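With one protein chain withheld, the remaining protein chains of the complex are depicted in position.
Presenting chain A:
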């Protein structure tokens, strides 16, 4: 259906179900309970899950299929954000034109960067993209301050009056979709459980589902096969008379446009753009997301981005007081000892935990979380899994 075979269609349905039910799935613990700390079902984080999911899906089209490791993908995210916010400041507060402009500008920028960077491969390609991204960051931070707002970034202000909107003087414009505010929504409470249904999240979720569908189609198309050929042996492709450059460039631009879409959506959900979005650590983050989840797999990047964003937002907020509450049942000396051991790994130490998990995944599960899931699945089914099964979801192992 929809041009997908049965297995892929099932995967798509699962992704659709999970994204649509996310507000419920992510809030499994009742409000006011000690475990509520681990609830992730609030609008901002859910939006980030799907937006960074899009970013990682796009990155995976380049890295997972062609094996070209771009270390500057955050630049496209940032460029998309700046384009989108200018569209909102000047033309209309509707998010659709802003997102479209973000995608187009990011695509053009990716075309320029890709045209130059793809002349080299391997580490030289990574360094070139990194250089471009750092250059964009530095420009946005200082030289281009009139356009980018420098360190403080850009926001919609009360002095902005977009052409196609009728704001009262002094009113601060808000992002909307044909009049529907991105923050519109309501709370559903079932007894102690509280679920937040948010308009912005569902709009972003629809974009992610479309992005995910497109990525399946690309993976399964002849074009996708060609990209895999680039990864396995580019020289051989050249010898058979095929020019790989147009294919890699197309993949680069497509993944740049995915990043632009993510950037535009970030602005649509939270109307501000700043240069940190383009910093090299942001580029590194998407690489981590993809590898953590499973490069070259369909669902992997989405899982990876979810895992990282969850840790960044939930783990980092656990402070010493909360630990004391948790371990209050222990005798005093032991409590302090346990807290001393645990404390470096939570709160500001979440980077450390992420690093350890990343190492564990790379060493023991080279195929990322997806491989972990497959192994568990195989164990449950008593190792009688069909070998085709693995092929379908994990076409090429990560390197």
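Operating definition for what follows: a contact is a pair of C-beta atoms (placed from the backbone, for glycine too) under 8 Å apart; a residue touches a chain by one contact, two chains touch by 3 or more; residues count from 1.
What we mean here is this: contacts and distances are computed from a predicted model.
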Which one, "Ion-translocating oxidoreductase complex subunit B", "Phenylalanine--tRNA ligase alpha subunit", "ATP-grasp-modified RiPP" or "Branched-chain amino acid ABC transporter substrate-binding protein", is the UniProt name for the chain you do not see? "Branched-chain amino acid ABC transporter substrate-binding protein"
Per the definition of touch given earlier, which of A:138, A:180, A:199 or A:338 contacts the omitted chain? A:138
Of the candidates A:64, A:274, A:306 or A:373, the residue in contact with the absent chain is A:274
Per the touch rule stated above, chain A touches the missing chain via residues 39, 42-45, 48, 138, 141-143, 145, 150-153, 155, 157-159, 170-172, 174, 183, 186-191, 196, 270-272, 274, 276-277, 279, 312-313, 316-317, 319, 347-348, 351
